[in-house]
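One structure is given below, represented as structure tokens, and several questions about it will come after.
Note that this complex is displayed minus one protein chain, with the remaining chains in position.
Chain nomenclature is as follows: A, B and C, assigned in order of appearance, with residue numbering initiated at 1 for each chain independently.
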Amino acid sequence: MTDPILTLSGISKSFPGVRALNGVSLELYAGEVTALIGENGAGKSTLVKTMTGIYQPDAGEIWVAGKVVTLPTAHSASAVGITAIHQETVLFDEMTVAENIYLGHAPRNRWGMIDWRTMRAEAKKTLDAMAAGIDPDIKLKELGIAKKHLVAVARALSIDAQVVIMDEPTAALSQKEIEELYVLIELLKQDGKAILFISHKFDEIYRIADRFTVFRDGEQVGKGLIRDTAQSQIVQMMVGRAVDQIFPERTAAIGETVLKAKGLSHPTEFEDISFAVRKGEILGFYGLVGAGRSEVMQAVFGMTQPSSGTLVLNGQTIAPKSAADAVEAGIVYVPEERGKQGVITGEPIFKNVSLPSLRKTSKSGFLRLAEEYALARTYTERLDLRASSLSQDVSTLSGGNQQKVVIAKWLATLPKVIILDEPTKGIDIGSKAAVHQFMSELVAEGLSVIMVSSELPEVLGMSDRIVVMREGRIIDTLDNKGLQPETLVRLAAGIAEEQAA
Amino acid sequence: YAQTRIALVVKSLGNGFFDAANKGAQEAAAELGDVEVIYTGPTAATAEAQIEVVNSLIAQQVDAIAISANDPDALVPALQRAMQRGIKVVSFDSGVAEEGRQIHLNPSDTALIGETIIKLAADYLPEGGDVAILSAASTATNQNAWIDAAKAALPEKFPNINLVATVYGDDDSVKSTDEAKGLIAAYPDLKAIIAPTTVGVVAAAQVVTDQNLIGKINVTGLALPSEFKQFIDNGASQAVALWNPIDLGYSAVMLADQLIDGKEAAPGETFSIGRVGEVTLDDTNAAAMAVPFQFDKTNIEEFAAIY
Amino acid sequence: MKALGKHREIWLGLAILLLLVIVTARFPRFAQPQNLLTIFNDTSILMMLALGQMLVILTRSIDLSMAANLALTGMIVAMTNAAFPGVPVPLLMAMCVVIGAGLGAFNGVLVWKLSIPPIVVTLGTLTIYRGLVFVISNGAWVNAAQMSSDFINLQRTVFLGLPLLSWFAIVAAVLFWLLMTRTPLGRSFYAIGVNPTASVYTGINVGRTKFMAFTIAGAMAGLCGYLWVSRYVIASTEVASGYELTIIAACVIGGVSIAGGIGTVGGVLLGAIFLGVINNALPVINISPFWQMAISGSAILLAVVLNARGEKRKGRIILKKAEAV
Partner (left out) sequence: MTDTTATPRRLPNRLDNPFKSTVLSWEGLLVLVAVAIFILNSFASPYFLNEWSLSDMTFNFTEKALIALAMALLIISGEIDLSVAAIIALASTLMGWALQFGADTPVLVAIGVGTGIACGAFNGFLVTGLKLPSIVVTIGTMSLFRGISFIILGDQSFKGYPPSFSWFGQGYVWWVISFELVLFLVCAAVYFVLLQRTNFGRRVYAIGNNDVAAEFSGVRVARTKFVLFCLTGLMSGMAAVLLTARLGSTRPSIAEGWELEAITMVVLGGVSILGGAGTIVGVVLAALIMGLVTFGLGLLNVPGIVMSIFIGALLILVIALPILWRMWRQRTAVRSA
């Protein structure tokens, strides 16, 4: 066996409140695909960012081709031959596709000026090789999420690198595009490149990876050759315990229909969405990332206005024009992008919690701090929030605890329907279980819960019924009785019956 | 602080005209002996800024304020307060409304200046023709009075001179330049631009020079010889006029000093203004210092060295 | 609407043409080539300043100190010329560029190294720089009589039918166009405006790029300092006071997005010319100059409304049929 092209040893990285990586190591070999596996928040993307010069590790060494390197900037990483397709698309909407591919390493003419003609030609060549069918001259913003991801792939390929990192490249792609990506990866392997492949999908890991490394809670807990290891063993390493114990037993009595959506449509985002959620029920929404679930939920929450369709809450038609309207009606939403849409960083916990309930805590418009503290304490303690005081800035809390602040904020408004969008995204295992536990308590108290999730076990473990969405449409609504994970995946990805079998 | 302190408040600091006036004021102070002249003013020629200056002078309990006002009305309340606190107020050059000062010293007789600025243009236009006025701010008291006087003199004394427009350059070089260009573009037959302001006249002369219109358009008006000499030399202007700003500052301080000494300002009263002579107050307590002095090729050299 | 977003420059060009046609209808002499060249020459300084400001705005910053920088550099160069008439003018111009760039770099360093918001930095340096004009000159103006004739006449020298001032603007426009479209630095101005996070991922040093934008804008302001004082043959504390907002207005009318990342050299030039035409046209068609301010204010508002329409986010486009359109 040859020496690895790239070796990481003892890499640690902490964020305020979180130790994202703790002394991890990793080896990548030429012409081989190494899969990096781990639950959400295990530290995979953080590792990618330290390997590409975006984060600086607190400790540890990076070896490339037998030499220690430091990577102070993203440039220095591509200079030593490391390139990455990042999990979030980090591209430039207002620029053309060709420029997105070549920004920072554009071909130059002999006066040192950017050579647009060559750039476009090269971009076209790369895109055609991927059979992407994207015109290199249009602006990136004209593309949908899947196409954008392909542009990110093209960008990574345009850098002539020895190490190619792909952080969940297939999450937003359709089956056809995924197949084309597999072909590309095959070509890269033949070229002798080392590939780090991050994915939550075991089928594709088993299809294309040669090796694997498993992370749990920021530590490396195992590695080996794919062909020697069974899937159940890897899952065991990932989770640290058997999978089926995670979810709480629930015995909520399901009652009347509380919220009913009929034919909600939006010009560009979703079409003909109808569903109903009942008292004491958890309604799961499953789909691949980018299926449009968040958009639907934000329309229900009044943040965007659907072009047609109706919402009926407890028998009354409502048309929330703003989030404030929805909250007044009794619908609340725990957003997916916690930092941007959930918590108000820079403000203390109690102000975050009391914000939607100010009318209750105040007296004729004047603040009463004692009431606010009391309200905040009641609900945060119920959720077992870990903090030093109620005046602690929420930005200093860990992701899971921030999520609890958001949930506490909504519980304090005594809602009828609570929508949770990816409630456990980026949350550590302990908090995750607490959130799940809490959801079952909510329904036991007679609330209705809508849970949007991309995690199969979570959807299967928590929901009473499951709505599957794909490309802005509802594909099916299923009762969660003896449902097979494969059924959901098939529906969500749009794979025909026989292909999946 | 046994000394008498007289503040000379000008429209804006840095203006060559007022620097010359300050020179005269200092001469007067030296002549009077126990007088200190505080030369001050805002940087931008606005009334609000001038009021702040006046407020701080009131607080300093100066004995008199001699002011060239950016606005005849806006300064009245502030100056009235000064007078209530026992400070004597004289306006010079650009006046303050009657209730805001005790004496106003016009550099010259208003009607005479109005006539002179037209005459400066007419002298070089034997056949007559179109002329336009480029003034300072639209609120400037002195300029407005001169322009009115000029208009009054036109039909009788200069029947073949045709005043086509009056525009305002706000004593700002850029605005004056733009306005001068606008005049030239709008009135192709324009024969002369009359700018009764030292800033405007330079701007107009520069535009005429730049657009190669020397000989076609004659720039005239009121100008400081030192600033304007080159345009007399290059022919953009045949002649301009001005009173002596040094004498103006000198006289303002002289008047203020007599008020401090207890002399009452009243219509018909005569005040001495030292080496310049004496003035008599009219029924608005205003007085005129001297006749405007004309500069042309023959004498500009000599006066450019002085102010 | 989409077409408008794409061809903003064309629409702005048409608006200017329309303006010319209207004015010419009332006043035929206005459209004569000589007069148009005069307007171009009159607008040259604004164009150069707006080009500099464009860089800064592209990077999601703003420079309120450009006019003060211009006044300070202008005063320094005018005083130098008055004191040492023998110093060749090109040398003085180089000095202006260096001083202006230094003043811009000072803004840039505060933004880069101390991460103070640009609007606060330049609000502070705006008053400091303008105050310094007064301090160094002791309030005195430098006027035509004190300037050497070379100093005054260089930019008025006619070359191929155009005064050198116009040529400066043309050369600046070409250089900026090359900078913005053909160099990595130029592209990184756009990149950090469009998406600062993604810029970091691409290896762009966001702070240093902003610093460069401020420095180049400062250099332009410095050069214009000389051009301004020699054009209006006066250097004083009040030179170009309040002009900072006119510069920004030219950028905004020219389609530069205040949120950063959007704007072109052509658009900015047209934005400046638009203001220039209005300034020149009003006196000519006998609309009282007092209308000028309200008209340019309305033009700014109209421009932002139209630009915002063009830029409106189209959402994520999940539905396939929507993507196809």
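The definition used in the following text is that a contact is a pair of C-beta atoms (placed from the backbone, for glycine too) under 8 Å apart; a residue touches a chain by one contact, two chains touch by 3 or more.
Here the structure is a predicted model, which means the values were calculated and not measured.
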Neighbouring displayed chains - absent chain, whole complex: A, B, C
Among A:L397, A:M439, A:I474 or A:A493, the residue in touch with the chain that has been omitted: A:L397
Option touching the unshown chain, where C:L14, C:V135 or C:L175 are the choices: C:V135
Options A:K67, A:R227, A:K340 or A:K481, residue touching the unrepresented chain: A:K340
Which residue of A:R227, A:R359 or A:K481 touches the chain not shown here: A:R359
Hidden partner chain, touching residue among B:I6, B:A25, B:I58 or B:V240: B:I58
Contact footprint on chain A, counting only the chain that is left out: 16-17, 301, 303, 322-324, 326-328, 333, 335, 340-347, 349-352, 354-356, 358-359, 362, 365-367, 373, 377, 380-381, 385-392, 396-398, 401, 409, 413
For chain C, the residues touching the chain missing from this view: 62, 64, 110, 114-117, 119-121, 123-128, 130-135, 139, 237, 242, 245, 248-249, 252, 258-259, 288, 290-298, 300-301, 304-305, 308
Residues of chain B in contact with the chain not shown: 1, 13, 38, 40-44, 46-49, 51-53, 55-56, 58-61, 71, 73-74, 76-77, 81, 85, 138-139, 168
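What we mean here is this: only the chains that are shown with their structure count from here on.
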Pairwise touch network: line, ring, star, complete, or other: line
Relative to chain A, chain with the most remote C-alpha centre: B
Chain closest to the assembly centre - both centres taken as Cα means: C
Intercentroid distance (Cα basis), chain C paired with chain A, Å: 43
For chain A paired with chain B, centre-to-centre distance based on mean C-alpha positions, whole Å: 74
Separation of mean Cα positions, chain C and chain B [Å, integer]: 36
Touching two or more other chains - residues of chain C: none
Interface hub residues of chain A, defined as touching at least two other chains: none
Touching residues on chain A, where the partner in the complex is chain C: 52-54, 73-78, 86, 90-95, 99, 103-104, 106, 112-114, 116, 141, 143-145, 266-271, 290-292, 295, 471-473
Complex contacts: residues of chain C adjacent to chain A: 178, 181-184, 187-188, 190-191, 194-195, 197-198, 200-205, 261-262, 314-320, 322-323
Complex contacts: residues of chain C adjacent to chain B: 27, 29-30, 35, 38, 42, 134, 137, 139-141, 143-145, 156, 231-234, 236-241, 279-280, 282-284, 286, 289
